[in-house]
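Take this structure first; my questions come after.
With one protein chain held back, the other chains of the complex are shown just where they sit.
The chains carry the letters A, B and C, assigned in the order they are written, with residues numbered from 1 in each.
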Amino acid sequence: MKMRLDEQTIAMRVAKEFQDGMVVNLGGGIPSLACNFVAEGREVLFHTENGALGYGPTASTEEADWNLFNASFQPITPLPGMSFFSHDESFAMIRGGHIDISVLGALEVSEKGDLANWAIGNMADYNGNVVSWIKTGRFPPGIGGAMDLAVGAKRVIVAMIHTTKENKPKIVKECKYELTARRCVSLIVTDLSVIEVTPDGLLLKEIAPGFTPDEIQAVTEPPLIIARDLKEIEL
Amino acid sequence: MKMRLDEQTIAMRVAKEFQDGMVVNLGGGIPSLACNFVAEGREVLFHTENGALGYGPTASTEEADWNLFNASFQPITPLPGMSFFSHDESFAMIRGGHIDISVLGALEVSEKGDLANWAIGNMADYNGNVVSWIKTGRFPPGIGGAMDLAVGAKRVIVAMIHTTKENKPKIVKECKYELTARRCVSLIVTDLSVIEVTPDGLLLKEIAPGFTPDEIQAVTEPPLIIARDLKEIEL
Amino acid sequence: MNKVVETSEAALSDVFDGAVILCGGFGCVGGMPSTLFRALAKRPVKNLTLVGNAPVLGIEAQRTAARTLKVPEWYADGSILLKNGQVRKLIVSVPAMAIYRMQEPFPIVKALQEGQDIEIEMVAQGTLAERIRAAKAGIPAFYTRTGSGTFIERGKEVRIFDNQPCLLEHAIKADFAFIWAYKADRYGNLIYRGTSRTFNATMAGAATITIAEVEEVVEVGGLDPESIVTPGIYVDRVVKRSHPI
Partner (left out) sequence: MNKVVETSEAALSDVFDGAVILCGGFGCVGGMPSTLFRALAKRPVKNLTLVGNAPVLGIEAQRTAARTLKVPEWYADGSILLKNGQVRKLIVSVPAMAIYRMQEPFPIVKALQEGQDIEIEMVAQGTLAERIRAAKAGIPAFYTRTGSGTFIERGKEVRIFDNQPCLLEHAIKADFAFIWAYKADRYGNLIYRGTSRTFNATMAGAATITIAEVEEVVEVGGLDPESIVTPGIYVDRVVKRSHPI
């Protein structure tokens, strides 16, 4: 039976990458769900750009406190061993290579690992003028912490739905949207597959239940290399 | 009766410059004594490079604590409202222009306000090689925080004995010793005089009891401008 | 020495036309110096430059983000200055958010569509924090890999360090910093609370005048010297918030 992973399951697969003692920063959307799926027996420290390390699962409405939020504007819970710091310190951690894994959402990922995840469009469409773009009100762009995370984290994992709502590939030969950073993505986890970005190209390593490599290739622009030990996505 | 100021009295005169609410950094030697002479009713926050703001007078041997020292290796006392911080933060304060007054010792001050206070000699004497200099064991140089203080503080006051032990001028046309920074000194307080560094030259403003301007000029290399309201040093 | 000012109006009476203002907080309710923004909106100053992560999202975005959590009535951010036509330029990481579907357009979109002439400089969040810290620390400029190979690079000096292209970024010089803190003493020493520390601690001392809106003023000595996050040297004025969070 064919089964695409839902958002929670994508987050669950991503969380398998988190080893004991790692520091992990989670972007908004699907990535933010991964804080709820740390494997038992592992201590993973979650970092958020607005200045906290070691927070717990998302807070319920009752627990929510305006002084305890993550960078995706979600209330979080405290954990023992947590610490708070300023924004410049938080990005010293990011830019300085102290984050083991950054999990980011993506609008496009190229076969070289280029990432586009902060603007649905290209400045060229607006004569390079960001004010003209924002004035249209169409998906006004906002950079946030993504550019720093993409260049600073030791490993960048993209978690996303494999295709656009129109079933167009988001894994492409060249990104058309504004870039976040070049050659930064190591691993792509989607509802259909787990793909590693290698110097030789994109390596299809895991595949959603019931799908064939040809079906994944059909919704992926660059050619996929099929891993010898290709397997069903493991959770 | 002629009376040179002693070190304590020089420090007392310097401390008259400290206004309520100011942040003041004191260098080693005579400057460090000024923390004991803050005028009544004024709250002055003393800053030390090794990471404290708002410390009190020098500690007695009984009070001394290895975790409470100033940058001149002297034990200090705590005061309410004090804070501790890292060395990089401490120099963000210095370099960033947050120190109102830096009081520094000097080996030479030029008529333009150039300061030499960290090396008794010149690299040229050692072919520009600091290792050769240190190897001699003769006054091995050490920079410390002086260069940052000299460029970063809003106002630099030099507190020193007017001449060398050989009665040679330390206020000179051009510094011969290694420079700390150029055109940084605003005020010079010595055992003989208070001199302001102005765009027109050195302005003799106050004079030790019983001395004449000619006597001060005789031990000062650049020509002194005599202030119209020249007066005896006030404490 | 007493940095405590009685009213927010008095705290920002010298804000002038064309002033560059660092806007504390992150963009959500916690840590936003709402009282200061409200007070400035009542003053006839214009041509302001607002610098911050996301200082003009507005209260609607908060309600959307917060879902069932209640957004305080008194909440305000820099968007009230935008609505008044007091803003000439934004230096921000996030001017608006594409992800939220709201009833009304974001305040910056609305202001532009209404014909306001507003310049927008988009800055990566970490570079923004570092440019502000650089101003505080007396560093005129620095290099960073962030933004290399993206539109951020345009017009900037690119230089290779360790085989990686880096951009030259400059300190942001500001006239005022509006920040929030949890507790202060009259020396201006500050402590924060949780993730509301964020840009507030970064901006303290990064402008000519730093004004802190605080929940509580304590006696000198009431803050642990080991735990003071912002030493008073960085703070010029303290004003007690009228509405506790």
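Operating definition for what follows: a contact is a pair of C-beta atoms (placed from the backbone, for glycine too) under 8 Å apart; a residue touches a chain by one contact, two chains touch by 3 or more.
Just so we're clear, the structure is a prediction, and the values are computed from it rather than from any experiment.
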item	value
Touch partners, limited to displayed chains, of the chain removed from view	A, B, C
Of C:49, C:93, C:144 or C:230, the residue in touch with the unshown chain	C:144
Listed residues B:11, B:179, B:195 or B:216, member touching the removed chain	B:179
Of A:6, A:43 or A:232, the one touching the omitted chain in the full complex	A:43
Contacts of chain A with the absent chain, listed as residue ranges	20-21, 23, 43, 45, 47, 53-54, 78, 80-85, 91-99, 152
Hidden partner chain, residues of chain B it touches	28-29, 48-52, 61, 64-71, 73, 75-76, 84-88, 90-91, 94-95, 119-120, 123, 128, 130-131, 134-135, 137, 139-148, 151-152, 178-182
Missing-partner contacts on chain C, residue numbers	130, 134, 137-145, 161-162, 164, 166, 170, 191-194, 224, 226-227, 229
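Basically, only the chains that are shown with their structure count from here on.
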item	value
Each chain counted as touching chain A and chain C at once	none
Greatest separation from chain B - chain, by CA centre	A
Euclidean distance of C-alpha centroids - chain A vs chain C, Å	27
Centroid spacing, where centroids are CA-atom means, of chain B and chain C in whole angstrom	37
Gap in Å, rounded to a whole number, between the CA centres of chain B and chain A	55
For chain B, residues contacting two or more additional chains	none
Per-residue overlap in chain C, given as positions that touch at least 2 other chains	133
